[in-house]
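Note that this complex is displayed minus one protein chain, with the remaining chains in position.
Moving on to chain A:
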Amino acid sequence: MHIVVCIKQVPDSAQIRVHPVTNTIMRQGVPAIVNPYDLFSLEEALRLKDRFGGRVTVLTMGPPQAEAALRKCVSFGADEAILVTDRAFAGADTLATSYALAAAIRKIGENEAVDLVFCGKQTIDGDTAQVGPGIAKRLELQLLTYVSQVDDLDLAQRAIRVQRRAEGGVQVLQTTLPCLITMLEGTNEMRFASMDNMFRAARAEVRVWNREQAGIEDVARIGLKGSPTVVSKVFAPKAKEQKAEMIETESDQPRDIALTVVGKLFTQHAKLRGGLAKKLA
């Protein structure tokens, strides 16, 4: 079995702030991490590998320094890492990114057929949740999003059964391989890498593919050219100017406190009084 896990190196959004004056994102000194949602998918892929054997390839598209994120994935147990990097990819939105990644997965499949593709549910920097589904569509893979558990995998029958978190319940879905899965967060916990894997990661040779090597010919569909999304404005929502008001009460009895508060509400919002009064009547 061959699993490809797509990951992204992202700035640790917990440490990002918006510049108070210019409204731009301040990235200075913010450490780069593997998108946390991707780790749930990588761990699930590694668990499938533990159970059924096979290989896990991690793939990312990004600048040269994204190599560090791939190396980290190797330390967790991925067998191989591929970095797709080219100046031509700069400025890509989710459409162009999924086009490039799909091409790279196709390329990977030429050597060894890909049975499963895992992606993170979404990234913490873009939050679109569009790249995974975009890849599935382009590669015509069955798409299983928000998966909370892989119940069963039958390699002989090429069948997979998963649990998917849906609104108001859990769906149990069965489909055929190859398919693309995005895991829900919190469904598993990334393992603590073994010393051997730490050594392997430190010494690993990350394969670096440029545009041609990733099998992309149509430059109009990648990078800025292939990205119809336009960010027209970025802003930090302003804090409301209204200040909280402390309401003093004379008695500390719950009943008296409630009456004071309700009375205050009714004096400030006369309409509310009318509506409530009607209802009570």
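Throughout what follows, a contact is a pair of C-beta atoms (placed from the backbone, for glycine too) under 8 Å apart; a residue touches a chain by one contact, two chains touch by 3 or more; residues count from 1.
Assume contacts and distances are computed from a predicted model.
K.L.:
Pick from "Protein FixC", "Succinate dehydrogenase/fumarate reductase iron-sulfur subunit", "STAS domain-containing protein" or "Cytochrome c oxidase subunit 1" the UniProt protein name of the chain that isn't shown here.
P.N.:
Answer from the UniProt record of the missing subunit chain: "Protein FixC".
K.L.:
If I consider the whole complex, including the chain that's not displayed, which of A:156, A:195, A:220 or A:270 touches that chain?
P.N.:
Within the whole complex, the residue contacting the unshown chain is A:195.
K.L.:
Which parts of chain A face the unshown chain closely enough to count as touching?
P.N.:
Touch set of chain A with respect to the missing chain: 29, 31, 192-196, 198-199, 202-203.
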